[in-house]
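All protein chains of the complex are present and in place, except for one that has been dropped.
Order as written gives the chain letters A and B; numbering starts at 1 within each chain.
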Amino acid sequence: MAVIPKFVGERIKRREDPRLITGTGMYVDDVRLPGMLSAVVLRSPHAHAKINSIDLSKARALKGVVCVLSGDDLRDKVGPVPCVAPADHVPYHPVLAQGKVRFVGEGVAVAVASSPYIAQDALDLIDVDYDPLDAVVDPEKALEPGAPVLHEEFGNNSVTFASVPNPAVDEAMRKADKIIKARLVNQRLAPIPMEPRGAVARWDGGYKQLTVWSSTQIPHLLRSQLAEMLKVGENRIRVIAPEVGGGFGCKLNVYAEEALVAHLSMTLGKPVKWIERRRENFAGTTHGRDQITYLEVAALKDGTVTAVKAHFVCDMGAYLQLLTPAIPGFSGLMMTGCYKIPALSFDQQMVFTNKMSTDAYRGAGRPEACYIAERVMDMVAAEFGLDPADVRRKNFIPKEAFPAPTAGGLVYDSGDYELSLNKALEIVGYQKVRAEQEAARKQGRYIGIGIASYVEICGIGPSALLPPKLKGGGWESATIRMEPDCKVTVLTGVSPHGQGQETTFAQIVADELGIDIDDVNVVHGDTAVVQYGIGTFGSRGTTVGGPALMMSVGKLQEKMKKIASTMMEVPPDQLIFTNRTVALASDPSKSIPLQQVVDAAYGYKQPIPGVEPGLDATSFYEPQNCTFPFGTHVAVVEVDPETGVVKFLRYVAVDDCGRILSPLLVEGQVHGGIAQGIAQALYEEVVYDESGQLLTATLMDYAVPKAHMLPRYELSATVTPSPVNVLGVKGVGEAGTIGSTPCVVSAVMDALKPFGIRHIDMPLKPEKVWRAIRDAQQKG
Amino acid sequence: MFPASFEYHRASSVKEALAMLQQYGEDGKILAGGHSLIPMMKLRLAQPAHLVDIGGIRQLASIREEGGKVIIGGLVTHHAVERSDVVRAKLGMLSECAAVIGDTQVRNRGTIGGSLAHADPAADYPAAVLALDGEIKIEGTGGSRVVKADDFFIDLMTTAVQPGEVLTEVAFAPVASGAGFTYLKHRQPASGFAMVGVAALLTLDKKGNCDRVRVGITGLGAKPFRAKAVEAALLGKAPAPAIAAAAAHAADGIDPLSDIHASADFRAELARVYTRRALETAAARAKA
Partner (left out) sequence: MKLSGEQVLSAPRERVWDLFNNPERLSKLIPGCEKLDVLGPDEYGGTINVGVASVKGIYSGKLKLEDKRAPEHYKMVVDGKGKQGFMRGSGTLDLEAKDRNLTVVKYNGDVQIGGPLVQVGQRVIDSAAKMMLGQFFAAADAELKAEAAGTVARQGIFINFWRWLVRLLSGK
């Protein structure tokens, strides 16, 4: 019999991919049910307007139209769109606007018809009489007296003001050689998953059973929230997240349309489908970032940073989605980055504006924090004429300090920041590139070297870190079932949508049980099949879902060892699983086939004392801490001073995500992450005009980078296992996004150093760079 | 993305297409590659009641040489122009230009006739067609006429093609041997359209002075245009010292477009820089 190899650590291709690339996966839009109706939502063209009246009569009269509803028809029938994060002002957020619209794209009415074409025709027949109001899109202007108020009941546009004071900061400021001040902007971004959102609902009245297929990252949490919105028992709702074509955080949410299709199906008695169009996705799916930070940094001449103080203005948009006001907190807490900055204080003013809500977007608060920390290091280096690498070394938390408490009140699990910096600089050939830069400058060429050392929070986490109103905690669940034929089913509470846990978890289970990877089937995303789970976000799939799976694997192993021990007459603790056998650890040739153990458990013809029949185990794992992946990215760019165009010469990324289970998947995550981070640095920006019109509503205007706009990545890694979990993993879903943004900005600013330019706000579009150079030349 | 209902008609000849256009009048719209029209229909910003698909008129999809000219049918795709041996040999700049339009999918579907007739202010082809002195053939029920590229583009997305007419082909005289040329563009990062695109072509006389200069610019104004001030400033002069000063006239008299991607003054500056660079490349490639 062939020897079954080990899988963990091997470059295994994603087991999900064959079905995805051959078109045999099933997405929400592939759900086709008999009698299914199509719903299309009419959206507000105004950023802020009073609704005087809505005339639905013509739309309702159209042949093929089943139902047309506006917000008033749903009063008291469908509960509001939930926000579980705490805030002083949580506005009522109806599934369709009632009386007023507050952003372009807000749902105003829904038409249900036998086809989406007819439903769309019906929308064209709806006459809404709006009374346009002044809109406010700039969060700082929204705070000014006299600004248009979005939610009159609050009297102003403040969502919440949160403050984390620290008297030590003022002390450090007094003693500083220099206080560096800056205003940094993390612009608004659109997550743009390849598959927009969508939902199908089917109400089986006879069974009192509601099934909702949704493109979501959180099937169980969605079920809990839908139960509340629809007043239906959770035991009567089944949420299925089929193939989900990317989420990036924007599907870590509960949206109006999910409840809307469920309500429509329940009232019409027929399945109802709603599929988001790309323009709706731009206007009506959560955005990310949109924070302004006013910084004060206390620094000493040797480059030591002694305190950071920040005032944030965070744009929440018009309403609060599931976690909207919770996101900026991470930016504040993580602002000290990899550095032993002793004093930190910050406050955050969160603001309503006439825009789509912001919420989690790949990195969710940490990219902003890392951007701030890394800009600080560069500004300190520029201020005192120090090498930016040296300034980082000077301030790094040393590797002996772990577990390291931070000024933000967190405890970093493990790290060796200098190792990753040194490795990245070695790969890029730092001294040589600096010499080349110097030579190029003499020829009038502007080369820049950017460095970013990042640390972020993953594997969220201890349940106390999550909002009190959230139905679930920070734990995760896993069930493992050895089927009678010796094949294994894994039911995981995480909901991968591109992360590849069907592969990673199969690798783990195959190795632990000594079986082939093909013997393992990983099932997720169906609340009727999988025990309650929290879902996939915050790079938690493997860091929290993985240990949960390990707990269940352990329980299963224990049981199988007990059974095998009675059959082999050796103590259970001397047994191992290898090559589809249960074998004696000291002499694996002494073994019995795994199938015999399984037969004994299922057949149970000879009762085993103290062992129940069957072979499955379920676990819920509550992490004791988060994990803190880190790394250093180095970019070399050249700026064309005549056009402001930034060209990549090199891109080196050294990431440390702890133990690497699946190298190919880790690289894939890093690649995609870097692309998204570079996009923030150079290309992407959601633009609303002054009146609140969304000007980046198509892919013709919102610049998602194409391959030719990205560098060739030179990837490397250091491995610092996390002590937090049994797998030693730290998570890698967001790391690339977090490190790359400040790295690229750092490189561009380094290139522009001869012009005396220290900072330009992102995205560093050619025009901004060109204008900065021109202005600097005119001043000079 | 659900268009309003429309009737689809497939024309098998230009004559049939013209008859259909006449029949449906303002309600009819020609469908070629569909890359501009169909997205607008899906957004319901365009709602033609009748689509006249000319995609099946095979004779419009060929490249031929006739009477000393290279004639490209209106339905020839960007990809076919890019790869055509004849175009590469005799109209190198057009092939160079076709190669940088949009992306692969766009180049496989989009047609030269569609691009010119639509006259998007940021389309690539118009710059090259202007610099190559293309002649555009337009057919109507009353017969056909030929319009010089210079007279073809009238205003924003407005050309010499009148309602009820079809752009059938574009003819070019082969580029003189020894001519230097290039098409340079600054891509709008989202759409790939030209924020500014400059097609430059020049030939040198025996003394090495420019004896023919053509500069077509797209993306800058509401319509593509020939930068005649640049051409005039260079004509009869040796390229090396004169190009920089000539290129400074690239945006003269133009009211530049301004949008979220580039303001008017940045576009004007890009036009000057790209014009200089395009002319420098063209001069370097030209043989006296």
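Just so we're on the same page, a residue touches a chain if its C-beta (ideal position, glycine included) is under 8 Å from a C-beta of that chain, and two chains touch if they have at least 3 such contacts.
The structure displayed is predicted, hence computed values, not measured ones.
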{"item": "Missing chain: touched chains present in the view", "value": "A, B"}
{"item": "Touching the absent chain when the full complex is considered, from B:33, B:55, B:102 or B:121", "value": "B:121"}
{"item": "Candidates A:68, A:104, A:494 or A:550 - the one touching the absent chain", "value": "A:104"}
{"item": "Of A:46, A:273 or A:730, the residue in touch with the unshown chain", "value": "A:46"}
{"item": "Contact partner of the left-out chain, one of A:422, A:574 or A:691", "value": "A:691"}
{"item": "Contact partner of the left-out chain, one of B:157, B:173 or B:229", "value": "B:157"}
{"item": "Residues of chain A (touch criterion as defined above) contacting the omitted chain", "value": "45-47, 104, 124, 132, 279, 283, 689, 691, 693-695, 697-698, 700-701"}
{"item": "Positions on chain B contacted by the hidden chain, ascending", "value": "29, 36-37, 40-41, 43-48, 118-119, 121-122, 155-158, 222, 255, 257-261"}
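By our rule, only the chains that are shown with their structure count from here on.
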{"item": "Gap in Å, rounded to a whole number, between the CA centres of chain B and chain A", "value": "43"}
{"item": "Partner chain A, residues of chain B touching it in the complex", "value": "1-5, 43-44, 103, 186, 189-193, 260-263, 266, 269-270, 273"}
{"item": "Chain B-facing residues of chain A, complex", "value": "40, 116-117, 119-121, 124, 277-279, 642-643, 645, 683, 687, 695-696, 699-706, 709, 765-767, 770-771"}
